[in-house]
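The next block holds one structure in the form of structure tokens; read it before the comments.
One chain of protein is taken out of this complex; the other chains stay put.
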Amino acid sequence: MRKVLLLLLLALVAVATTAQAETLKLLTWKGYAPKELVDKFQAETGIAVEVTYSNNEEMIAKLRATRGAGFDLAQPSQDRISSVQEEFGLYQPVDFSKIQAELFIPSMLEAVKKNTLVGGKSFAVPFCWGTSGLIVNADKAAGATSFKALLDPQFEGRVSYRLKRPTLIAMGFALGYDPFALYADPAAYQAMLDKIEQTLIAAKPLVKNYWANGDALLESMRSGEVFVAMAWDNGGWKLHAENPAIDFVAPSEGALGWIDTFAIPAKADNVEAAYKWINFMLRPENAAVFTSAENTPTASKDANAHVVADVRANFERSFPQATIDNIKWYPPVPASLEAMEGKVLDKIKAAK
Amino acid sequence: MENDLSVSRLVKRFGEFTAVDDVSFDVPAGSFFSILGPSGCGKTTMLRMVAGFEEPTSGTIAIRGRDMARVAPNRRPVNLVFQHLALFPMMNVARNIAFGLERRGTPRAEIARRVERTLERVGLPGFGSKEIAQLSGGQKQRVAIARCLVLEPSVLLLDEPLGALDLKLREQMKVELKKLQAKVGTTFIYITHDQSEALVMSDAVAVMNKGRFEQVGSPQELYGDPATPFVAGFVGDSNIWEGTVRECSGQRAVIGTDEGFAFEARRRGACAPGSAVRLFLRPEAMRIEPADASGLNTFRATVKALLFDGANSRLLTVTPAEHELLVTLPQNRRFDHIRPGQEITLGWHPDSGVCFRREGGDA
Partner (left out) sequence: MRRARLGFWLFLAPVLAWLVLLIVLPHLDLLVMSLRSGSGSRASWTLQNYANFFGEPIYWLTFVRTAMYSVITTAITFLLAMPVAFYIAKVARVRLQGFLLTLLLLPFWVSELVRIYGWMILLRESGVVNFALLKLGLADAPVEMLYNDATMIMGLVYTSMLFMVVPLVSAVESLDDSLIEAAHDLGAGRAAIWWRIILPHCKPGITSGAIVVFMLCLGNYLTPNLMGGKNSLWFTEQIYNQFIASFNWNQGAAFGFLLLALSSAIIWIGLKITGQKLGEVAS
């Protein structure tokens, strides 16, 4: 009896260790680890990738709950790193000697380095980027070129946006503020939020729903239930392929630009695999696979040549140079703002 | 005499099965009427039709002359004491008894007065505030009856209400029920499979079998003069001989039993020599070692066992052909000498035995 138990225990340990030695536990967004690339990575390195899908808020909550353990690599947006790093110490500094810097677009690498600087060390490298703006059904809502279209009574019941902070930022711009400039001044920021709160509560009858799931929003646009929505560019392009009347529109206030990064949690088990994955994903041919599949450009310098034509066409149609120059990139968010925004969002949701 | 319940040509079928088959009877006001029969004979169906829970297939039920067709149970002037009493466990004794009066909208003070009076009548004064779970079996019984009696029904139906009680209590309740009925004067219709209950309490008993009434009569009539072999076999104990008719004379016939005895006995129905009959004889009709055997049927039998049961003691005897017979053993010390293994003479009067023609061999 005792021998059997011992054997069982040994077998268990063996299984557990082999499984552990060969995996990379990745906490990321949906679509950021295409199966094709996961398989290729395993073939090259023998490391299996175990993917957990999440979003910015949940990523932070998960890592905060374990104080940075449980995952080997995470992919938060660059503006959501420095404040949580200061407060909770979720990540470890990036060892740039292990990063193949020549794979990256230099300006983007520098920008992320700078934006994630805490105590003289940087905590992330860029992976991909995109914008949020408007998805417009031109047949039903021609001329919607500003975030103000979300407040336009002529689209009553045909408007949709998320009840999340990007919407508040977009409204700030629409109302003539520069929210990013107000980050440093909580009182002024609160005043702006109060104004946004009033505006969005007043505009509530216009809203079809506050979308929470990207696929559900696309379905609403596709079926013609929603004419104008605030959403990410790649969703608009996806619909454009099915119905030319629907497309992503970078609003006149400027599309809101985000960069998603690679950051290594403080208590990662397999740091080496994390660096391998970062360098692997930034290789032009691999980055292009991702871009082609997800309609999302990356920080990989030479990937563009490998991207399929219609994806490139999307980008060139929606982003002439002037529009790119007008993109409002999210700066790092100071910690206290999120609680202020949370209360405003609750009030908007609860209002009748 | 006025009839409280009048049933005529009542039939109830469940699909192919006929539960009650063309039954007619009348119950005079103020009498204690029992329906006696084995389980599955249709007596419960009959009662449920009177109470209104089942709709008759055909036939009529009239209570005090009023036709009850399509009258809902809650509008009939009859009440039913259920087999398992069906007291409401969520109410105390007084609330249980008050239930029917409350439904009628009787004023509160009146209800309280009548509940207390009814409790006294059934011998449970002051029990009103007790919970049902606190009562003994006999007390529950009385509450169930009180709950019906307080409504002063024309007819009280009782569905084997003593079945759940232990033997001793059952004997006691039999007497009490009879006394109670005599005191309140309400017509009771009582159904049971226990012949002793029916015989002890009833003014009249109907014996029911396979959906039909075999015989309706006083307990004495049923016992002493059964009209059918079923009644003869079901009511009281009987010794049975199979045989054939040798000759007929008036109300009597001479029967040759299969084991070779020749007995004279009363007969029921037409008499035809050579026809197969079954002879029924009560254990107490047999006399042990009769001093004067003239006019009696006599035969020899061997005592196999003494079945001592006080006043109900019997001898188990066997004839030479190994036919077992029960013989009442009077406890008057005259027969104290009888021991198992002894051979004795038994005699019985021809009027004590009754024979019925055997139909097809089943009966």
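All chains are identified by letter, namely A and B, in their written order; residue positions are counted from 1 within each chain.
Just so we're on the same page, a residue touches a chain if its C-beta (ideal position, glycine included) is under 8 Å from a C-beta of that chain, and two chains touch if they have at least 3 such contacts.
Please read these numbers as outputs of a predicted model, since none were measured by experiment.
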Query = Among A:Leu24, A:Leu37, A:Val84 or A:Cys128, which residue is in touch with the absent chain?
reply = A:Val84
Key: Among B:Asn79, B:Thr118 or B:Asn239, residue touching the chain not depicted   = B:Asn79
Key: Where the missing chain touches chain A, by residue   = 57-58, 60-61, 64, 84, 87-88, 157, 164-165, 204, 207-210, 212, 216, 220, 223-225, 335, 338-339, 341-343, 345-347, 349-352
Message = Please output the residues of chain B touching the missing chain, sorted low to high.
response = 51-53, 72-75, 79-80, 82-84, 86-90, 99-100, 103-104, 147-148, 151
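Keep this in mind: only the chains that are shown with their structure count from here on.
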Remark   = CA centroids of chain A and chain B: separation to the nearest Å works out as 89
